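In this view, the complex is presented without one of its protein chains, the others remaining in place.
We call the chains A and B, going by the order they appear; numbering starts again at 1 in every chain.
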Amino acid sequence: MATVELTGLSKAYGDVQAITGLDLAIGDGEFFVVLGPSGAGKTTTLKSVAGLVEVDDGDVVIAGRSMRGVEPYHRNVAMAFESYALYPQKTVFDNLASPLRSGRTGRYSAADQQQRIDAVTTTLGINHLLRRFPRELSNGQRQRVALGRVLVRPADVYLLDEPLSHLDAKLRAQMRAELKQLGEMSRTTSLYVTHDYQEALALGDRIAVLRAGRLVQVGTPHEIWRTPVDSFVAKALGQPEINLLEAEVADGRLRAAGGAVDLPAPRHLDLAGGRARLGFRPRDLGLLRAGSTAPVGDVVLRGRVGLAERLGRLMEFSVDVGGHDVIVVADSDAGAREGDVVDLHVPLTDVHVFAAGPAGEDTVRLGGAAVREPAQERS
Amino acid sequence: MAKELKPGQRRVTAGSVVADLMIVAWFVFSLFPLLWMLLLALKNDADQTSTYFAFSPTFDNFVTVLSQRGQDLTSVDFGQAMWTSVLNCVGAVLVSLVVGVPAAYAAGRWKYRGSENLMFQMLSFRFAPELMVIVPLFVIYNTLGIFDTKVGMVWVLQLVTMPLVVWILRSYFQDLSPELEQAALLDGYTRIRAFLTVALPLVRPGIAASALLAFIFAWNNYVFPLILTDSAATTVTVAVTKFLGGGGQAYYNLTAAAALLGALPPLVLALTIQRYLVRGLSFGAVKA
Partner (left out) sequence: MTTTVGGRRPTEETPPGGARAGAPPRIPDWRRKARPYLLSVPAVLLIIGILYAFFYGVYYTVLDYAATNPDPQFVGVANYREVLGDPLFWRSAGTTLLYAVLATGAETVLGVAIALLLNRSSLIGKTFERLLILPLMIAPVIAGVIWKLMFNPQFGVLNHVFGLGSTFDWLSRDRALFSVVLVDVWIYTPFVAILVLAGIRSLPQEPFEASDVDGASWFYMFRRLMLPMMWPYILVAVIFRFMDCLKVFDSVYVLTQGGPGVTTTTLQISAFQDSITNLNYSRGSTYMFLLWIIVFITARYLVGVLGKAQRRAAGAGV
């Protein structure tokens, strides 16, 4: 029941700048995801909100109140640590009861405590573990207890540091689906840190992408996915990664991969220097069936299938297009086999155009190769 | 070697017999003096010089050491000295814990200016020659009127007990994830309560190990009581040596009995806390 604002937040550990000038405004009750690779400053951001790290500069404002100089136990925030941080000398029950017994999260009779703990452990499916000690639990169970210690108490803000990272794939998918629908989650402002873009897209009301301690982009999952601010964000979202090809403008055309990719140069974009970088998401590309033609407005890439890998219903193809590997994820009934020459097609609106830049460096996104009509909008 | 590293893979070979013999040889060397002391302590005055291994045992010597006669021989009340040692060492360890636990926690948790200097200073006490401070302390103690008192002993024994407590406990605090206390802070506990309810219980083995080890080393200290006490606060180590020069006549059996009495408390303690001793002996440098 609180907004959270970070203004110009900076923190360095010795010579290492963990976060630099971070500005974020999180709405009341919002489920806000912070996404970034390891070392991006995600955990430092959470701990700054909690008051566990002393920031060098900037301020954290919770519910309109500056938290400068406010001790963690006066901030009324709850946090699930990536390392779980369960008290090894206490049982699961006592771990969960710990926030209820401090007197700072409210007053609870023994019966109240019991009731809350029962409710949370039922939700998380851990009520058979109450008498165990943390050392007797699997990592996945520990993670759920750590989550339970957050959910069991009311707080202005929930801070969740990779709370699903140690669950196995199946449980993670299941928890991801249910986490957001938890009553308490949906009402309490939550800051959720993850390196997993799927979690971010699935859970976040909004997502902030961090890189090397700096904010790269904030937006709804849709915005982040459709209009990544630069190639870093585009690469961070999606597995396999977005395909990037260097392109040049000539005669009103934008060509890449030695001419194997050839599309009309988008007039609404300013391609300075006549060069650009094209991005195709593996899922946006389609394999053209023999005999059929690409839809109008699609660009076609011809190439030879180098590798075909089955991922279940889908297949991942590595296609050599003019000497560059392009990854495509398509239905397995597409019929292409290794060595086949195939045509790939992608709507111009799904072709991302980035500014040109030195190899290995991320550049800003200029826009789509064609302007998306409102009617075409997919969600 | 590698074969022997794996448990359950032992064969009797010429090599293993030789190895066992070498172990036995060491322990004969290591334990014989203690055994001999026990034998000597059980001999009567006649047997002590006339026989080596065959005699009729008696416990009289232990009684004598603790009795008025022992006091007449050495001018030291041995029982009183043992009790003084107990009080001195308990006092010194308690002071070290009260003072040292917060310092160890600060040094283990924060990197602050001077913390490394403080720790090195502590370590240097461990290696400093005692006499460097004893001579001035002798003068200072006389000025302050704490010469030959337990208070004086408790203070000077800090040189022995403090470095142990601080160094061992710092290594335990460093091993403890700070996120546990952070979790407690977010649960709504103040820093003091987080320390008392989360950190402190988890370093209990360290506290036990450092306290007992500090007790043992304080008990075994000889130079400090030798110089800074006279008769009123004499400790057991000084008292034992008094039997050696027992007025012309040699009382080997009494000396042995006194030595055994003085050695017994550390031996018993050591056997009970052996599990934690390694880390303590090396000031936390070797973790077992």
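Here is the rule we go by: a contact is a pair of C-beta atoms (placed from the backbone, for glycine too) under 8 Å apart; a residue touches a chain by one contact, two chains touch by 3 or more.
Being a predicted model, the structure only gives us computed values, none of them experimental.
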Full-complex contact with the absent chain, from A:116, A:281 or A:345: A:116
Absent-chain contact - pick from A:68, A:131, A:253 or A:337: A:68
Contacting the left-out chain in the complete assembly, out of A:24, A:124, A:145 or A:237: A:124
Touch list for subunit B against the chain that is not drawn: 1-7, 10, 16, 19-20, 22-24, 26-27, 29-31, 33-34, 36-37, 40, 48-49, 52, 95, 98-100, 102-103, 105-107, 109-110, 112, 114-115, 118, 121-125, 127-133, 135-137, 139-140, 155, 158-159, 162, 166, 191, 216, 219-223, 227, 237, 240-241, 243-244, 250, 252, 255-256, 259, 262-263, 266-267, 269-271, 274, 277-278, 281-282, 285-288
Absent chain, residues of subunit A that touch it: 1, 54, 65, 67-71, 74-76, 103-107, 115-116, 118-120, 122-125, 151-155, 174-175, 178, 181-184, 187-188
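Everything that follows uses one rule, which is that only the chains that are shown with their structure count from here on.
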Residues of subunit A touching subunit B in the complex: 47, 50-52, 71-73, 75, 77-79, 81, 83, 85-89, 98-99, 102-105, 149, 153
Complex contacts: residues of subunit B adjacent to subunit A: 177, 179-180, 182-191, 193, 198, 201-202
